[in-house]
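What you see is the complex with one protein chain gone and the rest in place.
As written, the chains take the letters A and B, and residue 1 is the first residue of each chain.
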Amino acid sequence: MPKDTGIGASTKRREDVRFLTGRGKYTDDIQLTGQAHAAFVRSQVAHGEILSIDTSDAEKMPGVLAIFTGEDFVDVGGNPAGWLINSRDGEPMKEPKRPVLAHGKVRHVGDAYAAVIAETAEQARDAAEAIAADIKELPAVTNMAQALAGAPFVHDEIATNQCFDWGWIEDNRAATDEAIRNAPHVTTLELVNNRLVPNAMEPRASTGDYDPGTGDYTLYTTSQNPHLTRLLISAFVLGIPENKLRVIAPDVGGGFGSKIYHYGEEALVLAAAKKLGRPVRWTATRSESFLTDAHGRDHVTKIELACEKDGTFIAFRTETMANVGAYLSNFSTATPTFLHGTLMAGNYTVPNVYVNVKAVFTNTAPVDAYRGAGRPEATYSIERVIDKAARELGLDPIAIRRKNFVKPDQFPFTSAAGLEYDIGNYDALMDKLEELADFGGFAERRKASEAAGKLRGLGINSYIEACGIAPSNLVGILGSRVGLYDAATVRVNATGNISVMVGAHSHGQGHETAFPQVVGEMLGIDPASVDIVHGDTSKIPFGMGSYGSRSLAVCGSAVVRATEKVIAKAKKIAAHMLEASEADVEFAEGNFTVAGTDKSVSFGEVALKAYIPHNFPLDSVEPGLEETAFYDPANFTYPAGGYACEVEVDPETGKVTVERFTACDDFGNVINPMIVSGQVHGGIGQGIGQALLENTVYDENGQLTSASYMDYAMPRADDLPFYTVDHSCVTPCTHNPLGVKGCGEAGAIGSPPAVVNAVIDALQSGGHNVTHIDMPVSPSRVWAAMNNA
Amino acid sequence: MYAFDIERPTTIADAVAALGAEDAQALGGGQTLIPTLKQRLAMPSKLVSLTAIPELKGVCVADDGALCIGGGTTHATVAAQAAAHYPALAALAGGIGDPAVRNRGTIGGSLANNDPAACYPAAALASGATIVTNARQMAADDYFQGLFTTALDEGEIITEVRFPVPDRAAYMKFQQPASRFALTGVFVAKYADGVRVAVTGASEGGVFRWTEAEAALSADFSADAVAGLSVSSNGMMGDVHGTPDYRAHLVKVMTKRAVAAA
Partner (left out) sequence: MATIKMTVNGRERSGEAEGRTLLVDFLRQELNLTGTHVGCDTSQCGACVVHVNGEAVKACTMFAAEAEGAEVVTVEGMANPDGSLSVIQQAFQDHHGLQCGFCTPGMIMSAAALLKDNPKPTEAEVRHYLEGNICRCTGYHNIVKAIMAASGQDVSAVAAE
C-alpha cells in the first residue's frame, strides 16, 4: 500500500494553492514604494568596438533618472567563472573579464553597454533608444571550427579563441589510442549536440533596493541560489559586504540552469538603487531572454567506439568542441569537462576512455549548464555510437548494452572515466523497461503504422548521471572555486510547529511539500506542521542552491542531520522531564518514552519545555530547540535508467511523432513519487524538445535567427504523448542518510538518444540507409536525409 | 512600444475619418500588430481600433449563395458560423493560431496584413473571393501583391469578404513547428467552372496560385492528377525550418492531401 503521509507518500503539493489562485509572488509581482525601472541598451551587432556613447538626448527624455555605461563599472570586478580548468599542457584556462556593462567592445548580439533608469519601464525603453552609440562593427565568429582557425578574436588578448584544451584522463590517452588502433571493430560518429535556450517561462527579473539609513542592500531576483548570487556580487563584482547584502529569490518561475548564474543586470539594479536612493526594477522581455540568458549544450563531437566483434566494448574516445560563447558564465567551464568527460564510460565496464574537450569563445551569448549539463551530451554521444555499432555488427541494441553493463556485484565500481559508482542495477532497469515498453508488441505496432503509410521505429537508451553535486573535496581538486555542501536549520517553535530553513531553492521542484515529509516522518508529527523557508539569505543559514539534482541528496541530507540534532537535544530535555537517564529514553512516533515503562512525553511537550525552561538543567542543556547542519556529500550520487521511445515517421513530409515513451529510472529511495514522476515528465518533455524541435541558430554575422517563439520551437502539448514512467527499481544511495539520488535532470538526459535512435530505426526499416541525423530531427532534416541516402 | 493614442469608433464612417489623421493605423484584432508594436517596428501616432464596430462583424449568406464575412469577424466566429456553409473555410479559421488568438484575430486584419505564411490569403485566393472595402471591391487575384503587400490604400478598411462557395474544398497546412503558421499550406477549391489551388507559406512572393495543378485538377480532380507535376524551388522561401526544395516538395504533398480530403 502506498503511504499517505511522510516518506514515500504522494502528498499533494501545498504550494499549489497559491499558484492556482494567482497569489504566487514572483519577482516582477513585488512592487516596492518609489520603484523606478531600468532598460538596457544592447548591442545589435555580434562584435564591435564602442567608439563613443552619447547619452545627452536620452538624459532629457521624460522620466529619466539616471544613465549608466560601461565606463561606470571599470573599477568594479568581473563576473567570474566558478571552475578553473587547466589545459592538457598544464596551462590555466583563459578567463576574460566579464563586466557589468560592456566597455570598449561588444561581443555578442544583446551584450548590454548602457542602461537607463526612468520612472516607468516604457520611459526607460524610450530613452534607451535615444542613446546614440557609435559602434564600429567588427568581423564576428560564431562557428567553433572557424574560431579555432584564427581571427577574428572575440577577446583581443586571447589570440586563439580557445579557453582551454582539456584531456580526461590525460594519462589514459596513449592506452586508449593503442586500444582503438588494435581493435577488431571501430564505429565512428560525428554529431552535434544542439544549442538550446533554457526558456524558463518566467523571464529573468531583478529589483535592487538600498537603505541609505543602514547601508543595507536588498536584491530581489530570479535565482536558483540566492547565496551564490550574493557571494558572487560580494566577493567578485561589487564588493558589497555579504552582511550588507540580502538576496531574496521569491517564487521563481522555472530555472533549468539558466537562473543559477549571476548576471550583470543584478549588479546594475543594485548600483542604480544606491545612486538614486530608490528601488530599481528590471524585467526581461522574452526577446531579451533569448539574447542574454545563458544557453545550453552546443557541442560538436567526434566519438569512436572500439569493440570486439561480439560487441564487447574496448574503448571510447571523443574529441569535442564546446562553445562557451563570448564570456565565461559561472559554471560554463565545469559543464563540458567535469560534468561531461567524467561520465564518458556510461553504464559500462569499458576499460579505456579518453575525452578531449576544447572550449571555444565565439560571438554568441554565454553557454552554461542547462538541465542535465554535460551529462546529456555524454549520454547522447555514447548511446548514439553504441546504436550505430550494434547496427554495424548486426547485434541487438539491448543485448550489446547488457553485455557491457556494470553488473550489480561489481559495485562500488570505478569507471574508466574515473568516477566511483557506489551502487546500481542496470540489468534490472532494462528488464523493467522491456516489460513496461512492451517490446514484444512492437512488431505488431510497426505493421499497423506501415499499413497507414508510416514508418515506425523503436529506440532505446541507458544512461547514468552524476548528481547530488557535489563533494567539496573532490570538486576542489577538479578546479571548483567553491564548496558544494548545503545547509539547513530546523527551528522547533514553542508551540511545536517547525520552520526549516533550507539552502535549496524551490522553483517547481516541490520542496515545500517534500522536505516536510522527511522532517515529519523523522519526528513522528504531521508534515503539515512543518514549514519550509527558502530563498532569502537573511533567513536561511547558507546554501548553494538547486541545480545538478542536488536539493534532496545534499540539502535534504542537511535537513536530516539538523533534525537528528534536534532529536538528540529533545531527548536530553525529555530525560529531564521524565526524570530518567538520557540513555533510557527512546524516541518513536513523536513520543519520548522511558524504555520499558509507560512514562512518556510528546514531542510537542518537549518543544514547549525548551522555550519555557522553568526548572531546566541549564548546566547541561541550553534553552530553545533549533539546530543547524551543513552537509557535504561523500560522493556524487548515480541515478541511472533505461528509456524507450517509439516514433512514427511520415515518409512524405519527414515529420516525426512520438507515439510511446517509457522511462525506468533508479533514483534510490523516493520521498514523494508524484513529484518525482512530474520531474521525469518535465525532463522528457525538454529532451524530446531537444531531439525534435528546439534549435538555436546564429547566422554567420552573429545574429540570432531563432530569437523568439516564432522561430524557436518550444514543445507544446500536442507535440508530446503521455509517458510511462517508473521508479520502482531502487538501489539506495549508499552514502547519504536518505538513500536518495536525485531526479530532476534524468528525463532530459535519457530521452534525446532514445528519440534519435528510434528515428534512425524507423528510417532503416523503410529501406533508407540513414545512420545519423543531427538534432533537432526536424521534418526538413528527415526529408533531406531520406532523399540523400 | 512607442506612445500613441487609441480610438474606438463604433461606425465605419467614424473609423475612416479617424484614419485620416497623419500616421494613424487601423487595429483589427491586434494579434500581429501588437507584437510588432512591442518590437518597436511600427510607430503610429494613433491606433484606430475596429473591434467596436458592429457593422464589421458577422457571417451571412448572400442572395447569390456567396458567404459574406464582415472584416472584423474573429477567426473563432468564422470557425463556428461558417461551418455549415463552407466547412473548409471554417476548418481553416479554426486552425489559425490558438484559441485565444482566434477570439481576437479577424479576417480583415489577416488579409490586410498578408503575412506570407498566413492561412486566410490561401482561402481567399483559392476561392476567388471578393475583398470589399469602405471604398471599393477587389478580386482576390488583384488584391494580393506580394509579401505583406496588398492593393489596399492607406486608411482603407476591409469591411467584408465574399467567398463563392465551392462544390468541394479543403485546406492542408503543414505547420512551421515554432510559430505554427503555415510552413506550407494549400487550399484547393473545386467550382463548376474549374479548380483553384492557392499556396501560402512557401513562396518569397507570398500567396500564389499553382496554375499547373489547377489545370490538372480541373481535368481530373484526384490526388493522382498532381502526382506527375513538379514544383520549382525557385523563389521558394528558405529558413531554419525548411529549404526551398523542401517547401516545393510540400506544396505537392499538401495539394495531394487537400484533394484527397476535399
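As a convention for this text, contacts are C-beta pairs under 8 Å (C-beta built on N, C-alpha and C of every residue); 3 or more make two chains touch, one makes a residue touch a chain.
Not measured: the values here are computed from a predicted model.
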Report summary line: Touch with the missing chain holds, among B:23, B:98, B:167 or B:224, for B:98
Query - Residue of A:75, A:89, A:579 or A:718 touching the missing chain in the full complex - result: A:718
Query - Contact partner of the left-out chain, one of A:275, A:402 or A:681 - result: A:681
Report summary line: subunit A residues touching the chain left out here are 10, 12-13, 15-26, 28-29, 31, 122, 199-203, 251-254, 256, 285-287, 507-510, 673-678, 681-686, 688, 708-710, 714-718, 720, 722-726, 747
Query - Positions on subunit B contacted by the hidden chain, ascending - result: 1-6, 8, 27, 30-31, 34-35, 37-39, 46-47, 49, 51, 76, 97-101, 103-104, 179-180
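To be clear about the criterion, only the chains that are shown with their structure count from here on.
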**Report entry** Geometric centre distance via CA averages, subunit B-subunit A, whole Å
**Finding:** 43
Query raised in the report: Touching subunit A in the complex: which residues of subunit B?
Result: 1-3, 38-40, 174, 177-179, 181, 239-243, 245-246, 249-250, 253
Report task. Sort out for me which residues of subunit A touch subunit B in the complex. Result -> 122, 125-126, 129, 285, 287, 652-655, 693, 695, 697, 705-706, 709-714, 719, 778-780, 783-784
